[in-house]
Structures are given as structure tokens and as C-alpha cells.
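One structure follows; several queries about it will come next.
Yeah, one chain of the complex is gone here, protein chain that is, but the others are all in their spots.
Labels run A and B following the written order; every chain starts at residue 1.
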Amino acid sequence: MNSTKSKTLALRSCEDIVHVRQAVRAWMVERQFSLVDQTKMVTAASELARNSVDYAGDGTAQIDLLEECDRIGIRVLIEDYGPGIANIEQAMTDGFSSGQGMGLGLGGSKRLVDDFEIWSEPGKGTRVSITRWK
Amino acid sequence: MERIPILKVGEFLLVSIQVDMHDRLALSLQDDLTAQVVAARAKGVLIDISSLDMVDSFIGRMLGNMAAMTSALGAEAVVVGMQPAVAITIVELGLALTNVRTALNVDKGMALLQTLVHESSVIDSHEFHEK
Partner (left out) sequence: MTTTTPNRIADVLARHEQPILEDWLREQLAALSARQDLISEVDLRRQSTEFLTHFTPACRTGNLTDITTPEWKPGCDFLGDVSRSRAIQGFSPSETATFVFSLKQPLFSRLRQELGTDAAALAEEMWSATVLLDKLGLYTTEVYQKAREEVIKRQQIEMLELSTPVVKLWDGIIALPLIGTLDSGRTNVMMENLLQNIVATGSSIAIVDITGVPTVDTLVAQYLLKTVSAARLMGAECIISGIRPQIAQTMVHLGVEFGNVVTKASLADALAYAFRQIGCSITKSAPRA
């Protein structure tokens, strides 16, 4: 898997969430992903970016355009050094929220993308990676 | 700071969300809208999201809030112009948005508002007469 283009954005304020959305959208438009694919990926990225800003405030979003021999994809990797998630399984169930949200961020995002990976340790931080293939 | 404009159209208010909103902007819109509903004594609010190319759980919650607040102030609210890709994504994401009335476009939304306002005013006058 090759990354043909990479960009890292800070995730500190709510405006940063918009920057991530716009960057993901722009690259997907450029590579001619379908409109529904774009919307799903941008929405998932927005959910995860917001989680990071709300709970950590010191995170980054790394966006990569991927190329494998027969397909292209886009990946967003969100990393922070925030409080981490104690019970990932619980966090992934719809309706569960430790904050003010509707509790759809993690589980919902997973449904919107093709590949979803999450690592988290309480007190250390969280890393979530989402990928959509064309 | 930029603010989303709210237009008065007869006895209704029209909000057209055309920018990629960040959270603070969304919250100030909620404030502005509730203030305007009271100030203009609006009977209904039309929220046009035809330019929104993405609705995540935060924006969804905000739309739900705006509808609920409008309702609490005695006015009707209709959200119009949701793009198909957005609708598909919201369904996949699992956002409920059950308390939000929707219509395909501004025309239909206005017609719906008229019906809703007329219905509630008929009920009001009915109750008044019975007293």
C-alpha cells in the first residue's frame, strides 16, 4: 500500500474540524470518488475529529491518498494524547455517550467507512484510522 | 464574526445555511434564531439546508435543537432541501432526527408551514369558541 499524497492537520479547535472536512472532500473530488462515498467519508472524519477536539484538544489528523495495484483509497488517521477510552466495545455501541453527544461517533463512523481501526489506552491517548476505497 | 443571516418572509423566518459551519457558528445560529422568533413573532421557521453537503451528529443535533426550540416558542419548524447523499449518510450513521419535519424544497416547505400554522390557528379559535 503506497501513500501518494499526505497531509497532517492540527485538531485543536472547532475550526480545525472544518479544515479536515474540506481537505478530505477536496482530495476525494480530485480523485473522482462518488458523491455518496465523499459524504460518508467526510462525515465519518468529522465525527472522529470532533471527538478528538472535544475530549483531547491536542490531536492531529493525517490524511493520506493510498494506491494499491488495482484501487485507490483515502485514509484519515486521527491521533491524540487525550484521556483515552476505557471500554472501546462499549464506546462503539450506538447511543452510548460519555459526553453530551448522541453517542454515534465511533460506531456510526465505522459503518460509513470500509476499514476502521482503533487503539486507545486510558491516560495515554487514542488513535483511530478510517479508510474508504474507490 | 460571521453570522448566518435570518430573513423574514411574511410571518415566517427563512434561514439558509450556505457555509461549512463550524461549531461556534452553529451555536450562535441557534441563539439568533430563538431571539428572532420572539422578536418577529414568527409563526414558522424554514431552515434551508440545500447547500449543506454534510450533516454529522453535531449538526444533526443542532437542527433538532432548533426545531425543538422553535416549537417551544409556539412556532412551527420545517427543514428543507436535504441532499440525497446527506440523507443516505444520516441513515447509515444512525441519526434519528425524528422530531424534525422535512420537506423537499423551499416551496413545499412554505406550503407545509402554511398548513401547519393554519391547522393550529383553527384549533386555537375552536378552543376559544368553546370557552
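Please note the rule applied: a contact is a pair of C-beta atoms (placed from the backbone, for glycine too) under 8 Å apart; a residue touches a chain by one contact, two chains touch by 3 or more.
Just so you know, these numbers come straight off a predicted model, no measurement behind them.
Touching the chain that is not shown, out of B:I4, B:A40 or B:A87: B:A87 (per the contact rule at the top). Contact between chain B and the absent chain runs through residues 79-80, 82-85, 87-88, 90-92, 97, 102-105, 107-109.
Note that only the chains that are shown with their structure count from here on.
Averaged Cα coordinates give chain A a centre that lies 29 Å from the centre of chain B. Chain B contributes residues 20-24, 53-58, 60-61, 83-86, 88-89, 92-96 to its touches with chain A in the complex. Residue ranges on chain A touching chain B, taken from their complex, read 14-15, 17-18, 21-22, 25, 35-36, 38-40, 42-43, 46-47, 50, 94, 101-102, 104-105, 107-109, 111-112.
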